[in-house]
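A single protein chain has been removed from this complex, and every other one stays in its place.
A and B are the chain letters, set down in written order, and residue numbers restart from 1 in every chain.
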Amino acid sequence: MRSELNDTQNEPGGTIVSNLGADGMSPRSGWGKRFVKLSRSPVGLTGAIVVAVVLFVALFGSYLTPHDPGLTDLYNRLVPPSWVDGGQPQHLLGTDQLGRDILSRIIMGTQVSVAVGISAVLVAGVVGVTFGLITGYFGGILDTLLSRFLDSFMAIPGILLTMTVLGVLGPGVITLVFVLGFTRWVGYARVVRGEVLSLKSREYVEAAKALGQSNFWILARHVLPNVMASIIVLATLNVATTIIAESSLSFLGLGVQPPTITWGQMLNDGRDYITTAWWLATFPGVAITISVLGVLFLGDWLRDVLDPRLRK
Amino acid sequence: MKSRNLALLLVLVMVLGAATVGCGQGAEQGATDDGITEIVIAQGIDVRSWDIHDHNNTATEALHVNVFDYLVWRNQDLEIQPALATSWEQVDETTWRFELREGVKWHDGEPFTAEDVKWTLERIANPETGAELREHGQYKQIQEVRIVDDHTVEIITFAPEPVLLNRLCRLGSSMLPKHYLEEVGWEGFEAHPIGTGPFKFVEWIKDDRVVLEAYDDYWRGRPEIDRLVFRAIPEDATRVAELLTGGVDIAVNVPPQEWPNVESNSDTVLKRANSQRVMLLVDRLNPEYKTSDPNVRAAIDYAIDKQALVDTIMGGAGTPTRTRVTPGNFGANPDLYNTYLYDPDKAVELLAASGYGPDNPCQITMHSPAGRYPMDKEVAQAIAAMLESVGFDVNLQIVEFGQLSNIRNAQEHQELYLIGFANSLWDAHLALNSLRQAIDGEKQHHYFINEEFEQLTAEAAVEMDRERRAEMYHRAQEIIADNHGPHIYLYQLKNSYGINKQVNFEPRADEMLWMWPVTVNEGS
Partner (left out) sequence: MKRYIARRLLQIIPVIIGVSIIVFVLLRLTGDPVILMLPEDATPQEIESLTTALGLDKPLHVQYWVFFKNALKGDFGRSFRFKAPALQIVLERMPHTLQLAGAAMLVALVIAIPLGIISAVKQNSAIDLTASTVSVLGRAMPNFWLGLMLIIVFAVVLRWLPVSGKGTLSHLILPAATLGTGMAATITRLIRSSMLEVIRQDFITTARSKGLSESVVIYKHALRNALIPVVTIVGIQTATLMGGAVVTEQVFAWGGIGQLAVLALNMRDMALVQAIVMVMALIIIFANLFVDIVYCIIDPRISFE
């Protein structure tokens, strides 16, 4: 069915060379072993380091900024990066159209990207898993209805849906997180549903039923550990796409509003100066790309390590 | 096998087809094409409407002046000259007699007569037909237009009108064809307007362009330009890019960051003109807003470094001012021009006097348009930052101009909003009259209650002695400046135009894009 191929849409960059062999490592082996494997995989290691740095900057950003990110300095507008002619050493990446230090603003922007990225994925995960459990378990009409609904849902481009909801409800971080979450829960639902369907008829479920335990919770307890691996991988990938989605919305002026600083906003501001001050539009994009790359690499490694079955 | 190949081919064809849809449309034409001289002008917004009485928009009027004529007009030096009226005299206090030009024809060939003048002016002046129209306030002083003969009219006003001539050479005073409007109505007119001006309407593609062509029988003589295209390109960068690549010949409102690009390009040149437009903050005096407190208003005024705004963001293209009536306008107060208040310490003191301080910031909301005026967004952000540095907590809302207009009309704006006002009357009357408490019984919304101001403006409105009038207006401007409300003026704009070197266009201080005298160099 068409939808199967949809699942691969969110996959990272294919078979990146990994030092992990397909040795059928059981997903239940210790984390200690995994750490060793991590250090042997250049891709995974890079990803982990980048993600760690990003998280660190997000948490401690306020203390790391060389200047006050909101401080305007009209007489130092549009100063180029320090290594370019006309640059100043105290503004490593230059200043923007109001004289604000770009490096400081990029550091502050990390907070929104990380916060929104993680929360939206949490929302997506919770909603998706719940839906998957419910529809897989109850099946029947509910399942068919849901599939039809999913098809309709997928016919509207995610960003358009997000924009519209924000337009109706007004921009706001909470709304943003929830609506970004709502456009991503489908993947989780499918994975969980698949697992539920395959487990539904197994013997130990029958046995547990005979013992008088509630059906739904049997299912939950047996399904979740098995799908945890897929969910973690999916979640990592979703963080990546969510960061990009959030920055796209900010770029369009529909995401998180000023004075909160986001990378997307900085790119939007920089657009007017593209012909005269290229650095405004360049560095925030680099920040986004590096962050997302880190997450994708980490996700790839996680996928290899947690469930070699997922690898094609 | 074969069907498979066929199907793959089908998909490819579909993709290709989609890719070529619309190709071939919009190929840009240069200044000369098949021997036709065509000039393309790019503005930031599209023409709003063809109802000359109901748009109140400078950019729209800048285009309209090529299609319609006034009774009198201002030349390049802004002196009032005959146009559709050849001579005039004031018969008594409330009566003016105008002799109309003979031999003028509408674009459809019908003659221009006194009937048209009567129809046009009475439509906007008469509350029954004009009350809902935006320009009504500027023309309701006219009681009646009396037809003496085919080419003579008398305009009768309710009270002495010192600015009647000004009213007849500005936005809202174009002459309209009575016979045509009675035939096709406004809907028909909006679809295909006609006037007596040098260019005829050809087509209007909404949000894209207006196309005009030369009118052979124009009373001043046929213009040199054969075809005139006004394009709406809201994006500064795109507008300038089109100029640099030859897609347009004149680009209006070139922002400072693009000046180097235009000047270094061998085909284009940058020309600047003083404009009538003054950027200002409208601060609300209604009791429920923080700006009803005079200390807060004064603090706002003292917190903003207008010269810095002009020098940095505007690239020097502006002049700080504490009045909207700038030199060239009748009644301009020279003491309030090219000067400004800036004292951030004083601003902090003033806020403290009203109980605001670091642990109790003064929270205000400020609206600003984006892309409507040169560097409006940046200026708004800079102002917000300046205000915050003295102890305000500013909730800055940057919205599209259409939305700001709606918000204003619905009276939903808050403490401050940034806007720019021009002055098509060239007289202090237009700048100050709207600040009166009530205009003919209709209460205004701004809560500005100052008896002296009321008295001064009411008297000046009917004072025919120029010196006395000017004095009254000088004092009125002082009152507004000292009150820091309902307006806090920032700076007067200087407009920058990007022009193709082959086009001999000199910008005007009233922002009108008057193309009749424009010539194009050979071999372009």
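The rule is short, and it goes like this: contacts are C-beta pairs under 8 Å (C-beta built on N, C-alpha and C of every residue); 3 or more make two chains touch, one makes a residue touch a chain.
This one's a predicted model, so the numbers in the text were calculated from it and none came from an experiment.
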{"item": "Touch with the omitted chain, as defined above, among B:Glu400, B:Glu454 or B:Glu471", "value": "B:Glu400"}
{"item": "Hidden-chain contact residue, picked from the options A:Thr95, A:Ser247 or A:Thr262", "value": "A:Ser247"}
{"item": "Residue, one of A:Phe60, A:Trp83, A:Phe149 or A:Trp217, that touches the chain absent here", "value": "A:Phe149"}
{"item": "Touching residue (missing chain; options A:Ala58, A:Leu93, A:Val165 or A:Leu298)", "value": "A:Val165"}
{"item": "Footprint left on subunit A by the chain that the document does not show", "value": "2, 5-6, 8-9, 11-17, 148-149, 151-161, 163-169, 240, 244, 247-248, 251-254, 264, 267, 270-271, 274-275, 278, 281-282, 284-285, 288-290, 292-293, 296-297, 312"}
{"item": "Touch residues of subunit B, complete complex, unshown partner", "value": "3-4, 6-8, 10-11, 14-23, 25-28, 206-208, 233, 235, 237-238, 241-242, 245, 247, 399-400, 402-403, 405-410, 412"}
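Going forward, only the chains that are shown with their structure count from here on.
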{"item": "Subunit A and subunit B: spacing of chain centres that average the CA atoms, whole Å", "value": "47"}
{"item": "Residue numbers on subunit A that touch subunit B, as the complex places them", "value": "70-72, 74-75, 77-78, 97-98, 258-259, 271-277"}
{"item": "Residues of subunit B touching subunit A in the complex", "value": "236-237, 241, 255, 257-258, 260-261, 305, 308-309, 311-313, 378, 381-382, 385-386, 396, 398"}
